[in-house]
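Read through the structure below, which is laid out as structure tokens, and then see the notes.
A single protein chain has been omitted from the complex, and every remaining protein chain is retained in its original position.
Chains here go by letter, A and B, matching the order in which they are written, and residues are numbered from 1 within each.
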Amino acid sequence: MTTTTCPFCAVGCGLVLDVAGGRVAGVAPERAHPVSRGQLCAKGWNAAQFLASPERLTRPLLRRNGRLEPVPWDVALATAAAALATARREGGSDAVGVVASARATNEDAFAAMKFARAVLGTNNVDHCARVCHAPSVAGLRRTLGSGAMTNPIADVDETDCLLVVGADVTENHAILGARILAAHERGVPLLVVDPRRTRLARAADVHAQIRLGTDIAFVNGMLHAIFAHGWEDGAYLDARCENVDALRSSLARWTPDEAARVTGVPAATIVDAARLYAASRRGWLAYGLGVTQHVSGTETVIALSNLALVTGNVGVVGGGVNPLRGQNNVQGACDMGALPDVYPGYQPVDDPAVRRRFESAWGVALPSAPGLTSLAMQHAAYDGRLKTLLVIGEDPVVTDPGGRFVARALGRLDCLIVAELFLTETAKIADVVFPAASFAEKDGTFTSTERRVQRVRRAVAPPGEAWSDWEMLEALAMRCGRPMGLRDPAGVFAEMAALTPIYGGMSHARLEASGGLCWPCPTATHPGTPRLHEAGCVRGRGRLIPVDQTPPAELPDAEYPLQLTTFRLHHQYGSGSMTRRAPLLERENPRGLVWIHASDAARRRITTGAPVRVRSRRGEVTTRAVVSDDVPPGVVAMPYHFAEASPNLVTNDALDPIARMPELKVCAVAVEAC
Amino acid sequence: MNPVAACAEFAATLPHAARIASIHDEAEDTRTFVLRLAPPVPALDAACPGQFVMLSLLGYGEAAFTLAHLPRAGAASGTVTLTVRRVGALTRALFACEVGRPAGVRGPFGRGFPVDGADRPTIYVAGGCGLAPLRSAIDGQLRMRPAGTPVAVLYGARTPQSRILRASLADWRARPDVALFETVEDAAPGWRGRTGVVTGHVAEAVATVRAERAALCGPPGMLREAAAALGAAGLPPDAIHVALERYMKCGTGLCGHCYVNDRYVCRDGPVFSYAELLARPDAFGAGEAPRA
Partner (left out) sequence: MLESRAPVDRIRRVLALDRRVIEPRPVDGAPAWVATGGEGAFAWSTPAPLAGVKGWLVPLREAVLAWDDRGTMRPVVPHPERIALVGLRACDLAAIAHLDAHFGADPWYRARRAAAFLVGLDCPQACAGGFCLEVDAGPFARAPFDLNLTALPDGRVVVAWGTAAGVAALHGAGVATAPVDHATALLLAELAARAAASFPVRSYVTRGLARMNAAPAGRAIADEEWQALGPRCLACTGCTSLCPTCTCFTVVDQPVGAGGTRARVWDSCLLEGFQREASGHHPAPHPGDRVRRFWYHKLSRDFAGPTGRLGCVGCGRCDVACPGTIGALGVLAALGGER
């Protein structure tokens, strides 16, 4: 019986692994867990299934004569180290890069970050937050001073109004979504802003079914109504915010009628939503990838922050601006500095004082210029500037936009090194593949979406010769002639905590108790901080920043008349490498699928289950249709878990100019029966 | 438990080893597979019309198929004949198989069509692939009936090309002692049979042979309409025998997949009397309760 933390979404539920005969024989929820309280979603309940899969990688693989063949660790490590050395010799330190994992532990992410900076001498280190919440980090740091979820999940039970924007919470963060539904059933008003009719949208008091990518217009319309009716929290604005007048005057054109024209939502609904949210004493605002995966992602985050500040909802119980992180440890991977511009704890690499501290701790000179993002690394690989790339537990060929381009770019590397549980699409094109240990096979910590740092505990031994990422990285560092001195997960955590003020008071020992601690936790006696900004914003005053509506980079036209958006299913996770090996989860949704409204389907003679082709300027994909009023006319939606029908073959890789986030949530497509 | 007996108990659950002996195209997406069992399995030779087997393709799992052909009583064929439509993963794999491919067969399972009553005027109503399970019942009655017992076969298909078992259809069409009614929903040019769904022809077919009992097999929507039409044509519910289908995983009443209200299709069916179904609102699916 081993109590640990669920490896799927970022809610951070307590999971108990039942071990029999050296294998995980079953799972149960941790009844006393402060967040999940004895519940799990379908992924958690099925967590035992992928662990035992005979498809797990158990030995290192090396490409020889075009085929991946098993080799001893020594050989694989030597090959990887030699490739890294050659690339650095020929192209300089920035000819190599590391893509860390948002699924592995903090200890693994810290090791990856340190490996890139201290061993390879590059800031080319990133992870998949780029394709989920980079805009949250960028946006909220500007307005509030910290890019993380401000309020705890438990505040759902303490609020007077729930506002959910661009997040399918009951499916992607089921245990949180269920808590929202339960609060709503108790009578707390629920407002949902989403182009799709999600489960929450169907239950909501107000569902604003906005056009794709018009969130800013909607929020500005709400703000206009709030100021027009005097629903703003004047005292809060005076005491805790700055730039109020600039915001107020920027809103002049966003009358509810104008917002209605842009969003397609009736003006009265916009005013209603504004009244419900602003008139409630406290409003808990949460948002997801529907906000961030746009060219205007960062600006939309800022707009939501404006909304929360104007109504006095930051730094209070039951309020907040709450980005719902996608993966189990995407918060932690960000915290650990697996980002090209910051060390652990968001300490900028270009701040000399910070850099000196890390240089003296590690005894090496560190690069000062921010490195490349993961997408930029792909482009650099394509251009030949990046020669060797280490990808840990990520499957960019499936999850990143322009999938075919990603595969082509990675194919141009001199050497692609991948550490994985399974032979994913990305691992299939690698030159060296390291078998990785799963969450059940290692010790460490995950940091959940609410900044809750919790223990991950080893229940069983890894299969065959699989290793934890940090072990692999330490061995590789030794081969590179620069050992990192990482000895065990508790030690890695201690080294990280000593360098990372927000984690400074934490240790594995302190995290033993169920539920762990929320950062910031600067000292060994600090109780942790479930709620940010309570004594004023981290940056001082909450900054209101006027933002304006930017249309999606690609709009429908005669040739590509429909808009495609992407979403995630309750029963799948990421590229499906874990969930698709659980028979019940794999059965639940027939693979692929595109949701289409009856009116669009009828015109194309498409019925549920019929094979269809989805085309964009970038590519096409064949899948099957689900005729449904989950999507409005003119919009089709695809989940992105299925490599054989990946929407990323057609999605747009236009970038948010600030956070360099690709616009995965909207592009123009044509759909036809085939 | 004595260990040898215990092992025998487990071994008894194994599929019988079989190989694909022949493959025959029926229609688009439909083929008939004959599997030869080695050694022969007497219980399979003695199966009743309407009973089913679980066909195994190792690596792809099992699926339930009703026996499409049965040997004459007492004869040993050592084969099972299954007519299969390509619809899911297992049938896709099966269609990719060639003659000689090993497979496994468990069964026969379930309650088939009533074996007595060959002397009563009967109407058989089949939709699409549902003709295959009915064929052995039809052939059985044709073999066993007292001369002159009227038999009608009412067969509905989507298109003329999608009709299966065309050799049997031709045989019945040619026989003066079988009244064959064929109908298609989408008639192609040159089609000389009837059009529309089977329901529209039930009354006429019943009247032609003065049917006293009926046997039905086909998709759930068709079963629901046709059973109601047979009732309206005067057949009592307990003389209407309906073969249901469900997703099945075990065939032995354990896995729970096939239930219909308080009954398991694999164990209590697959053939039910309409009287039984009238008491089971989910027989044809939720919200599609059988109509009296």
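As a convention for this text, a residue touches a chain if its C-beta (ideal position, glycine included) is under 8 Å from a C-beta of that chain, and two chains touch if they have at least 3 such contacts.
It should be emphasised that the depicted structure is a prediction, and the values quoted were computed from it without experimental measurement.
Residue in contact with the omitted chain (choice from A:L584, A:A602 or A:A673): A:L584.
Note on the undisplayed chain: of the listed residues A:R202, A:H229, A:R356 or A:R404, the one touching it is A:R202. Of the candidate positions B:D45, B:E62 or B:E225, contact with the unshown chain belongs to B:E62.
When the missing chain is restored to the complex, the residue among B:A11, B:A75 or B:A147 that touches it is B:A11. For the chain left out of this panel, the touching residue among A:P29, A:G139 or A:P367 is A:P29. Touching residues on chain B toward the chain that is not drawn are 1, 6-7, 9-11, 13-15, 17, 58-63, 85, 87-91, 102, 104, 219-220, 245-247, 249-250, 254-257, 259-262, 279, 281-282, 284-287.
Mapped onto chain A, the footprint of the missing chain covers residues 1, 3, 16, 18, 25-26, 28-32, 37-42, 44-46, 48-49, 52, 54, 170-171, 174-175, 177-179, 181-182, 185, 199, 202-203, 514, 570-571, 583-584, 587-589, 608-609.
Keep in mind that, in the parts below, only the chains that are shown with their structure count from here on.
Per-chain Cα centroids separate chain A from chain B by 51 Å.
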